[in-house]
Structures are given as structure tokens and as C-alpha cells.
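What you see is the complex with one protein chain gone and the rest in place.
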Amino acid sequence: MRYSGFRVIKEALTGHRGWGPAWRDPDPKPDYDYVIIGGGGHGLATAYYLAKEYKQARIAVLEKGWIGGGNVGRNTTIVRSNYLLDGNEPFYEFSLKLWEGLEQDLNYNAMMSQRGIINLMHSDAQRDAYIRRGNAMILNGADAQLLDQKQVLEKYPFLNVKNARFPVMGGLLQARAGTARHDAVAWGYARAADQRGVDIIQNCEVTGFRIEGGRILGVETSRGYIGAKKVGACVAGSSSKVMAYAGMRLPIESHVLQAFVSEGLKPVLPGVITFGAGHFYCSQSDKGGLVFGGNIDGYNSYAQRGNLPMVEDVMEEAIAMFPMLGRARLLRSWGGIMDMSMDGTPIIDKTHIDGLYFNGGWCYGGFKATPASGFVYAHLLATDTPHHTATAFRLDRFHTGHMVDEKGMGNQPNLH
Amino acid sequence: MSQKNRLDGGLIDRSEAWSFRFDSQYYKGHKGDTLASALLANGVRLMGRSFKYHRPRGPMTAGSEEPNAIVELREGARKEPNTRATTIELYDGLRANSQNRWPSLTFDAMAVNDLLSNFFAAGFYYKTFMWPAAFWEKVYEPIIRRAAGLGSLSLQDDPDGYDKGFLHCDLLIIGGGPAGLAAALTAGESGARVILCDEDFLVGGRLNLETYAVGGMSGAAWAAETVARLQAMPNVRVMPRTTVIGAFDHGVYGAVERVSDHLAVPEDGKPRQILWRITSKRALLCAGATERPIVFENNDRPGIMQASAVRAYANRWATTPAKQVAIFTNNDDGHRTASDLVARGVEVVSVIDTRAEAPTSSDYDVVAGGVIDQTWGRLGLSQIEVKMPKGGIRRIKCGALGVSGGWNPNVHLTCHQGGRPVWNEALAAFVPSATLPPGMTVAGAANGVFSTHGALQSGADGAKAILADLGIKASAPALPEAEDTPVKITPFWHVKTAKRAWVDQQNDVTAKDIKLAHQENYVSVEHLKRYTTLGMATDQGKTSNIAGLAIMAEVAGKAIPQVGTTMFRPPYTPTAMGVFAGRAWGMEVRPTRLTPSHNWAKEQGAVFTEAGLWLRAQWYPKPGETHWRESCDREVMQTRKSVGICDVTSLGKIDVQGADAAGFLNKVYCNGMAKLPVGKVRYGLMLREDGIVMDDGTAARLAEDHFVVTTTTAKAVPVYRHLEFVRQCLYPDMDVQLISTTEAWAQFSVAGPKSRKLLEKIVDDGMDLSNEAFPFMACAEITICGGLRARLFRISFSGELAYEIAVPTRYGDALVRRLMQAGEEFDVVPYGLEALNVMRIEKGHVTGNELNGTTTALNLGMGRMVSKAKDSIGSKLSERPGLNEPDSLKLVGLKPVNPDHKVPAGAHLMTKGDKVTASNDQGYVTSACYSPNLGCHIALGFLKSGDTRIGETIRLVSPLTGVDHEVEVVSPHFFDPEGERLRA
Amino acid sequence: MHDLTPLCALGGAEPHTDKVAGVTLTETPGHTLASVAARLGQEDACTKHLGTLLGSEAPGVGSWVRSEPISAFWTGPDQWMLSAPYDTHEDLAAQLTAHFGATAAITEQTDAWVWFDMQGDGVEQVMQLCANIDIEKMPVGAAARSVIHYMGVYVLRSAPDALTILGGRSSAGSLHHALLTAMRSAL
């Protein structure tokens, strides 16, 4: 069934009886050509693009819980392609371009809203670094603009510049960046993949791999063995655990990142804005909640919750930027488990096992990558060659010394 | 208007009538009122509008679970949107305004949405507004955004202060109802350190709201007496107005004390609120329970409330929402409301009980086995329609309806560490599971023990068990007699209707929306919540979640626990963002570090800049200088011509001592340090283990077993931490002692050809500064100005003949004044960071711009410093091929071909003739300046194979800033490349 | 004798004093400080030397031994901070180097710190708004290192109604602000 304004009106007038399930709940078949482990945004997108772009059939997505229950439903919904390094920027820009046509492609309104992102800068050195980054963005075909303080204040007049400990010098704006309704991204991909015949199997946890002679045969699951010609793991947050079933140790640590939303408020923030003298980013959802976050708590964790010091740190930066938020109320906080890689950059690669592929290490930046991650992973799964925008995301880059370290923090995951 | 719905009695202080304003109307109320109770007393039921359909709404509750009666409290910069009228403590002169309506609360044009609600079913926006794509941001979204949101912020800086504090206790008791008070009494009398937090301003919980006797007196009187007893105990801290918002790891709880919210303005110096971080050995959750609604058609009109709230308003606040009240219940507790109201003189027009076996009463009419299937009243309830048990309907006029669907234990904090509540069939409610946050136990209604006697007993027992666990001998205070009524309930969740029955009243989620979610396969509780927005409003679903689950269970043909439970996450109630920030805002966001010469520099009119929390002088403008470049150029030229002085105290200084000090430094620096002679300084490069440069600095050997090493300002703390890691974790048997001395010494750079002459005037007799006696890279401990101990290093960042001189910090101010005085004859000049930067770029010295966390020694042209003859941190991983590519980036100097051009930092480098694309990128500019010595702009940058491209003309592009011109690749050592000046 | 004039950490020629309700906060520049860290293998000897100097046991974990003229508090495993009157012991580090010989590394710390004394009724309530230490359970003679608003501090208990707070000298102004704000709030 196609969604449309006409259809909404028709259903409204006929008691909404015509809406069918957004996706089916099929039982698993004995075997598939492709099994994608993980019904998050990336896994669902991978299945969708495998079916759509690479014309592959017989695809299943296995999800241990309910689809979209992991990080795709726990992030701060920011979509952007303001990266510095050549290993990253083409990929994220490719992703942003996919976002720009996503809703029409999926026939699902994910409320992709290009209201821009501003990274504030507070020192000469930071300005130099942002100019370098803005140039890298433009060289890679993305958009970037350098704003001075006055231009930033035009958009955010209540930014603290009167008594700012870290004065705002200006900002780097990517106007095409913005936010999207995170759950809708998962549901939209699920519905579109389902319509192309992908089996989305919920409550089906992978408990092991069947591997013979260095080749994958299938996966053991809580709902029985499922054969597969190719298996793509896409389980950020659980990567180390799942890949350990294949005997792999990864350059990844799991960390908790908290996110926050305020009570609903009439519009105050037009786009996404980030504090440059710390770790704070904020936007306002269409419902009116301020959605914000900061740094990871900083210790290995698989608990989807954090602790008070980071909550305080995030709020301090919020109030430092916008002292008018003092009386706004924090409504809810939650936590997600981040695959923190050793250089802060994701991994999308084959493994040493024939037919087993890995996609993970997204740190706290996976949401914006969803379309491209699905697309390039589908490409890798279908063609066994990396997509041209994702050639740097190799698993062996720490061996060869070709790290992609956007922040220059080195092999300490909690600093990325 | 008089307080027409004010009753007798209650826990309010009628000695004074306070005036307050809601919207444009003035009213009277009393101390002890909430805004909601005062408005109800004045006959006002309509207090808000719902989120989506702008339906008229009044208070549903008398507490912090309130979904409907939310208002903008106060005006001007202190405006607080979305504030629950049910928890606002009245004060004289209070002002509040309704929100999310236009133009007024009684006539809200946005209520047109209500008429269109068929089109706005759950998730409708996912299915439309997609064409054309560009219309989303331009047309649809602005309309949606304007319509959405609730209250509005003042957009002015919050004028009030907040504090953070830290408390420690044996036992934290959360909630001061019967269970909490009994627990506090037990633990307090046993001598344990107890903190009792209650979110209300009047501690006592439901004891203050009910009429039954406790220990022969009213519950409220017993509560007041008990609180007074507790307050007299030195080991007990009773904290009213304090909400425990979160249960964090290892017994840490966050609690917010509303110190001044009951005042118009905080007292001078006092905070508005305090965030307490409470470290507890054990916690006892006594958070009570919340009455839940029954869902039926048009169940959202102002005047339709929790039955227990109607009772609370009558008993505690002596007010009623209307003169005629009906009750709708599925359990015996609803009848308690009826009888309490009758006792207060309120007419109970009917009690509609869903149970055929409902108790009867001589005081009021009971419809056993009936349900309410419709209500009337545009801005407030005027009539209900009862579907009678034997068929037929009955219409009853009433201004208020108390609804009781049973009670939900307040399990929220039990879920904060992943615990999921479990279903209790007898109570028809979720109760805490066994998986509680470590250290927490639950008592009273929060644990499903609903009678007063049960709550008292369970609180006392809970405390005893905890005391035993802590090894504290428990006292056993006598508990008062109290009612022990059993729970009698037959679950009844909703009256089926084809029309709209409200589940989540703030977000306007109806029973139909839940059915639609099921129809579209959004069946798991997480999908249900997210698709319909059920429970996502500011009340966090406290009154709506269970009804929503029950309806989904019914549609899906499952039992409630099979559908799932919902997770509750911090904070327990919405919490002002400001209180989490505490005093950390404005200039106090982070500490400010001042250099020893700060006062003096300020006198000179210096302009300061932030550097790693330090404020450092950026330049020292002279009268007539209108642009910073003029000051900077003058400082550079004067230093290079004669002598300049710069405060370099902020650079990290670490004292390294011990027999193995030299061997230790050999491990942490990639270049050799072991053979550095005493009295000498050496430049050192520290790598991270991954082979990337961590920091650079100098090591000065003051004795065989004593070094002072320096770090950059920004890296002082991480480098010290790293050294401790190497010392304790990697080489535990090295004899090395470390301590930071950064702040102990005021250190100044004295640079320029006249620096020796200047210093000779202040060093004490016998100190020979000649090049022979004290050559480049020498160091010594000396005395100056007639006996002050000092350290002298002949090191140079500027490339001049230069020294760094350090004295105890308290003399830093005096020293800079002395140096300036002594230097007058040389035209000495103070120079700031800008001039320092120019001079170091002229010399090709690197700083943080070059040591950006991705560069290797090889990139910096220092590849040979990484000794292969020894083990040092980072040396091995430096060998990886990716860090040794043949076309690696190399540090180069850059000069514009056209001398008028700038060479801006952040620009990228391209080979001449190549297309300007990322794939042709050859490098980037790291540091740039105007060199007054060379008379043109210059820069440092990294260029692929840069060391072999000296003399090449390349293209510099910065599309971001509109720059595109040619530059020449030169040696990074622009100025005095042979270093003759610094060795002079 | 040199002729340079020292400044106090808060920037004045004279130490700063504040009073809020019954509590006085005083900047106290009259102490010298030096750290003593035992050399590897010399821990016992060093501890013994320290004991001799203090005329009592060397302070153990978390404690502060006050004696005349030299006092010492524990700062880490086999590490202590020693203090003495500035007027008589400006060269404390040099004296200690002589006393401890090869058993310890001595480092001058006098001007690395700002020294505040806080005295009066309510110092515990003030400290509860400052640092996450269990001040109610901190006996006289206890020493704790903690954080006050991002600033590392030592908190020493000198009397039931008196605390000594040592913070980094460069951020003395920020520490003073934090303490004074807490005093105004708590008292």
C-alpha cells in the first residue's frame, strides 16, 4: 500500500480500516541467500538496498528484539556530513545525498529536515581547524559556510556572548545538515524492505555461526538454524559479542552515550548547534522537545544507562551556551551502547571467514550514516568489493597504520 | 471572585489571604495551597489545553503526575513553562499564565485540530507531507513546529543561581508517607545516618490527604509530630521539597531540593534549587502509588479527575472542583472518596461502580455494574451519561467526576538500573521486581502494600532489615494503630467506544490510536509508545502507560505482562536544566587560571585570550594602535631588535626525580635523554603508543637524579597522567618520583639580542651569563635581585638569544616589573601570544596546530629523532607502513608568490594544474601569520613529499573563504635558518 | 636579602578575608610547602625520617599530623606534603633535602598552592556544597584530596569548626569565588 495525502484523507473518512501492517512478521525460512544480523537502521537499510539496488533476492534480517530498538531509536537524530578526513567525508556526503531523497524513495516520511548545523568555534586554532574542515567538505562536494559571531547570533540571538567563559568567535555551518525522525527511519526501511520481499524476523537472536573450512554456512538462532550464503553482521553495540562467535577480537570497545530531551517548548532553536569548547549538541524536535547530548560516559559499558557526572557536564555546557535554558526542564534521559572503534571511524569489511562480513564501530555517529552504511554494505555483500566511498573502513587499517582519526585522539576509544 | 468552592478545615493557613493572578484574573488563596487547589477553590477548572487537539483541560491529579494542568509560572526572565499547577506552591503575588493556546484559554483557535482529528490519527505524519520534497522545510514543518510545543521560554538569561551539593548517609529514604516516616523513625532512633526526602512541601504523603486516624489522631497530625521528632535527631536530615530524580550506580542518588521555588524571588545569595548527589549505603523507596484512570469517551473534560485527587483537594486543601461530584470506580477506594466528600459537605450525586457486587452506602447513590459512556460540558464537565447495568442510560448533572481505576505502585526508581516491574494479579498492577538497583529496597504502597497499617509496618520492617545488613542494632519504635483495609478491585480498563476515549491526555493519544498501532503492526510496547507518542509527554506517562498497555493487550489478545512493561528513566519528574549546571555558568563554567603577571599585564592594557583554562596576554596595545597586527608587529620587531618579555608560566612543568629518572625519560621521549649532561636542556618529542606525536617540550637536567620537564600548556595534565601510567603500570620498579610544579614557578621568556644584557642586571654576582659559561641549552639554579632563588634555562622558542627565568610564583609580578624597569635602557617590550606565534612560525617551530594528533615525527621532519637503538613509547608502532608512506606529509614553509597575498591557515594545497578536488589534495596549512621581518605573509603546512618539493610553486585553495592563489614551498625555517642568533 | 615584593595568590599585597554569617574565609600565605616522596626501596627509611621530623608517627593514609614547626599530610602512597611557617622556613625544601638525604625526593611546592582557612559555625554545610567528601565523618586531623568545581583541592580538618583548603594557585580566584558562593548559599 502506498502512503499519500490522498490515502490519509480517504482513510480518515472511512475509519482507518484500510491501513495494513507496516511490515509482516514471517517465520524464518530454512535458508536465505543473505542473512543480515541486526534489525537496526543499518541492517534494515542494508536489506533494502540489497533488494533494491543490487537486485538480490531471498534476504532475511534477524533481530534479537524488536526492530529499531537499539541505537537507531536512541540517538539525537542529527544528520550531517561535516567531516574532515578524506577517508570519511565522501562517505558521509554520499549518505547525506541519500537522505535528501530518502522519503520519496521509501514512501515514508522520516521528517528529514535540513535546518542546518552550526559548530561553534571559540579560539583561533579552532577556527583554523574548522576552515580546514570546511574546505575539505567543499572539496568533497559537500556544502559549508563560515559564519562570524554576528551571523551566528542572527540565528541564535540568545546565545551567551555577554559573559561567555569561552567566547563564541563564529561557526562552521552546513546548511544541508539537519535532523530526521529516528524511529521513522527504521520503520520506513523496514516497510520498504518488506515490500521488496525481505523477511524481517523479530525476536530472533543469533547465538552462533556455522562455519566450515573457513566458509560461513549459516547462523544458529533462538529460532533455530538458518542457512545463508552470505552473512552480514550489523550489530553495533553488540559487535564484540557477536563476532566472538566467529573467533574474532575487534578493535572496538563498548561505551555508553546518554541522550536527553526536554519538555515540549515553542520553537527556539532553528537547527542543530554544537558547543566548541566541550561536548554538547542540541536541536529542537518538531514536537518541541530540545534534543541534546554530549560526551560518552567514558567507561566500558553494556548497560543502556549512564551516570550523573555526565548529565551534569552536558547541562553545564547547555547553560554555558544558552543561559535562558536554566528554567527549561529535562524530561527524560536514556543511554545507548556505542561501538567505539580505536580511531573513531567505522569498519565495513569482509572478515577472514569467507561469506562473513562485518559492519560496526560507528562510535556515536551511526545514525547519519544509516542510508550510506546500508548502501555500501549491500554493495560489499553483493559484489565483494568495497564501495568507492568506503574504501578506508578496512578492518586491517590498524595493522597497516592507515587509521582514519578524525579527532586525532589515537587508540583510546573513550577520547573519540 | 470569592473562593466559592472553598470548604472548611484542611491543612491551609487561612490567617492571610494571598492574591495571585492566573491569566488576566486575580484570585485569593492561602499559604499551603497549590496553584491548582487555589484555582479550584475559586471555581476555576479549566487550566490548560492539550498538546495536539488543544482540548480544554483541567487538573487530573493533585501531584507531580499531572498531565493536564500545566502553565507558565511567573513572568519575565523567571518564566517557567510547563509547570504543574498541582505542585506549584502558592505565594503572595504569584502570577501564572495558561499556555499553548491562542488567543485565549477559553477560546483557542487551534482547537480546530480537534475537529480534524480523524485526519490526525496516530502516525499520520509518516504517511504524507512528502511531496514535493522541498516543501517539508518550507511549508509543512514550519506549520507543525509553530503548532507544536507546549509553553514558551522567556528567551532571557535565567537570573537565579543553582547549587550542587554532596551528602552521605547510611540510609536514604525516598518519600515521607507512612512507610517512609516509619522507616525514618526506626533507623533514626537506631542511630543510623538517615536522609529522608519528600517531593512535597508538607511531609507526610497520603497521611496529609486522608481522613482516617493514625495512633488516635489524624494522619496529618501524626505525620507532623513524627517529622518534628525526626528533625530533632542530629543523625536524621529531613528534606522536604526534595525530589529524588534518579538512582545511579553504587547507591548514588540525584535529588533536587527546591529551595526558593515557593518564594517570588530567592533570597540574596541563595539558590533557586540545589542538586544533591547523595551517596547512600542503602536506600528505601517509599514513593507511594498513583491512582490510574479508567478510559471512556470524552473522559478528558475539566472536572474529571482521579478520585483520590478529588479527595485530596477536599481533605488537605479544603476545596472541591464542583458542588456536585460523581465517582466512577472499579474498586473500593473510589468509595472512600465518596464518603470523605460527603463528610465535607460536598454532594456526591452518584457512585458508578463497574462491579456488579459493589458496596452500597446510605450516604450516596451507587450504580453497581454501570459504566460512564459519555460526558458533556465544553470547558468543564456539566453532565455524565451512565450506561446502566440492566440496559438503558441515565444522565446525571455534575461538575466533577472522580475516577478510580486502581492504584499503580510508583516503581519508577526501581527501573533506573534496568529492572523491570512484574505484574501482580491480585492488585492488577505492576510491582517492583527482584532486580532492584543494588542497595535499594521498597516499602509501602510503592511495593504494593496499600493499607496505612501495612505501609507503616513495611517501612519499619524495611528499615530493620537494612540496619541488620549494615550491622546497626535496630530500635523498635512503637507503630501507631492504623486502618488495614484490604484491596478489593476488579480490573476494568476502558469503556469501549467508537469515538474518542483519552489514554494519554497530554499528548492526546486515544484508545483508537492504540488499536491503529496494533493494526499496523506497531505492537511491541516500544513501537506502541514511539508510534502513538503514548507516555512521551511531560508527565512521562505516569497516569497513562498502564491503561495503554492494557488496551494493547486486549486488542492483541494477550495478557498485560506479555505486551511488556515500560522502562522508566531518570529524571523521576522533569527537572530544571539549570540545577544540573549548578554554579557553572557564565564566566564560572570552568575555573579561570591566571598567570603571575596577570595584574601587571592588565595594567598595561593587555588583551587576553583563553588557553587551556589560562588567560594569557595576546598582545599589549600601545596608544594609537588601532589593529592588533600593529601591536603584534611592533612586539616582534622590538624583540628581534632588542629584547622582549613573555609570561610562559602556563607551560606544564613536571619535576622528575630518582635514580632511574633518566632511564624513565628515555622511555617516554622518543629521542635519547639518558646521556643529557647535568646543567643542560634538551628538546624532546613524546609519542603516543600508536606512534603519533603526543607532545613536545624540554627536559632540563638539574642533577644526576633530577630533571624538570616541560609540556605544552594544553597537554600539561594528560602528559602528567601518562607519565604516572608509565611509572606505575609499565615500570613499577623504576626509582622515579613525579610531581607537577607548574604553578609553583613564575616563568618568563626573556628573548632578543639584548636579553643577556638585561638579565645580567638582575642575576646575582658570580653568575656568568657569557656564551662560554652559559651556552645555548644550558640551565642552572641561581639567585637574582640579591638572593631570590631562581631557575635559568637558555632555551629559545622565538629563535633569538633567549632565556627562560623562573622564580617562586609570588614573586612573578615583582619580577616582570623589575625586568621591565631594568630593560628600559634597551627599549624592552612585553610580547603576547600573537608575537610569540609569529616568531615561532618564522623559526618553523611547531605547536598544537601542527601536533594535531595525527602527525608523526616523520611528518614534522623529525623522523630521525625516533631512536631505533632503544625502546620508547610509540617507537614500535611508528614502523607501520601507513605512517611511512613514500609521499607522506612533510612540514614545509609557504610563501605567497604575490607578496600581497595571505596564506591562511586551514587552506588546502594542490599541485599546480590539478583540478581542485579532494582526490588531488596535497596537504593543508596549519599556522599562518604576517612576518614583519620578511615583509610578507608566511605559513607552515603539511605537504605530500614536502621535503622534496622546496622551491615548487603550488596552488593554495580555500573555497570556504574564497581564496585561490599560488604559493612557493620553502623551508619551514624562514628566519635565521642556521640558528646563529640563538647561539649568539 | 632581595628586594622583590611578593603578591598573595588572590593578587593582593595583603591576604584577603571574607565573612559570611559566622564563618570566616581567610587567605593564608604564611606557609611554605614541600612534597616528600620516598625513593624506591627507601620507603621505611623515609617514613622514619618523617616521623623524626614531626616528633610522632608519619601521617598514614588520609591523615594530617600537625606539629611545630613542621606539619605533614598524606598525599599518596609514600608521599606527603609538609608545611612550615614561611617566615622561618622559606627554604623548607632545601632543609628537607638535607634531612631526608637519599631517602626521598623533595620538591618545593610553596607557591603551587593557595591556602584558605575557613572557620566558624557551618563549615560542614559549606563544604557539602563544594566537594564530594563525607565531611561529617571527617575527624580533626584528616586530609582528603577532592575536587571543588573542577579544581583539585586538599581539604584538611583543623578543628570541629575549621577547615583548611588548598587549591591550585593559578585558579585561586575561581576557588575563592566557589567557596564564597557556597558560604552565601549555605549560611
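By written order: A, B and C. Residues from 1 in each chain.
Just so we're on the same page, a contact is a pair of C-beta atoms (placed from the backbone, for glycine too) under 8 Å apart; a residue touches a chain by one contact, two chains touch by 3 or more.
One rule holds in what follows: contacts and distances are computed from a predicted model.
Engineer: Can you match the unshown chain of the complex to its UniProt protein name from these: "Sarcosine oxidase subunit delta", "Part of AAA domain-containing protein", "Extracellular solute-binding protein" or "Oxidoreductase"?
Structural biologist: Cross-referencing UniProt, the chain left out corresponds to "Sarcosine oxidase subunit delta".
Engineer: Tell me the shown chains the invisible chain touches, ordered by label.
Structural biologist: Hidden chain contacts in the full assembly come out as A, B, C.
Engineer: Hey, which of A:1, A:161, A:303 or A:382 is the one touching the hidden chain?
Structural biologist: Only one listed residue reaches the unshown chain, and that is A:303.
Engineer: Check each of B:332, B:724 or B:976 against the chain that is not shown and name the one that touches it.
Structural biologist: Reading the full complex, the residue touching the unseen chain is B:724.
Engineer: One chain is left out of this view; which of A:204, A:342 or A:356 touches it in the full complex?
Structural biologist: A:342
Engineer: In the whole complex, not just what's shown, which of A:200, A:252, A:265 or A:325 touches the removed chain?
Structural biologist: Per the contact definition at the top, the residue touching the missing chain is A:252.
Engineer: Which listed residue, B:875, B:888 or B:931, touches the chain dropped from view?
Structural biologist: B:875
Engineer: I need the residue numbers on subunit B that touch the omitted chain, in ascending order.
Structural biologist: Those residues of subunit B that touch the unshown chain are 166, 248-252, 277, 279, 417-418, 438, 660, 663, 689-690, 717, 721, 724-725, 728-734, 871, 875-877, 879-880.
Engineer: Against the chain that's been left off, what residues of subunit C make contact? List them.
Structural biologist: Here the touching residues of subunit C are 61-62, 75-77, 79, 132, 145-147, 152.
Engineer: Where does subunit A touch the missing chain, residue by residue?
Structural biologist: Where subunit A meets the chain not shown: residues 238, 240-241, 249-254, 298-303, 307, 309, 342, 398-399, 411-414.
The criterion applied here is as follows: only the chains that are shown with their structure count from here on.
Engineer: Hey, which chain ends up farthest from subunit C, C-alpha centres compared?
Structural biologist: A
Engineer: What is the distance, in whole Å, between the centres of subunit A and subunit C, each centre taken as the mean of its C-alpha atoms?
Structural biologist: 49
Engineer: Compute the distance, rounded to whole Å, between the mean C-alpha positions of subunit A and subunit B.
Structural biologist: 23
Engineer: Can you compute the centre-to-centre distance for subunit B and subunit C, using the mean CA position of each chain? Integer Å is fine.
Structural biologist: Roughly 32 Å separates the two chain centres.
Engineer: Check each residue of subunit B and list the ones that touch at least two other chains.
Structural biologist: Touching at least two other chains: 164, 277, 584, 588, 590, 592.
Engineer: Applying the document's contact rule, which stretches of subunit B touch subunit A when the two form their complex?
Structural biologist: By the definition above, subunit B touches subunit A via 51, 78-82, 100, 118-119, 121, 124-131, 133, 136-137, 141, 144-146, 148-158, 160, 162, 164, 246, 248-249, 252, 254, 275, 277, 416-418, 512, 516, 519-522, 524, 526-527, 530-531, 533, 537-538, 540, 569-571, 574-578, 580-582, 584-590, 592, 609-611, 688-692, 848-849, 852-854, 877, 880-884, 904-908, 916-919, 921, 924-928, 957-961.
Engineer: Considering the complex alone, what residue numbers of subunit C touch subunit B?
Structural biologist: Subunit C residues touching subunit B: 1-9, 11, 20, 29, 35, 37-41, 79, 104-105, 107-113, 128-129, 131-134, 136-137, 149-151, 168-175, 177-178, 181-182, 184-185.
Engineer: Spell out the residues on subunit B that touch subunit C in their complex, using ranges where they run on.
Structural biologist: 161, 163-168, 193, 268-271, 274, 277, 279, 583-584, 588, 590-596, 598-599, 613-614, 649-650, 655, 657-660, 706, 733-737, 739-746, 783-788, 807-815, 818
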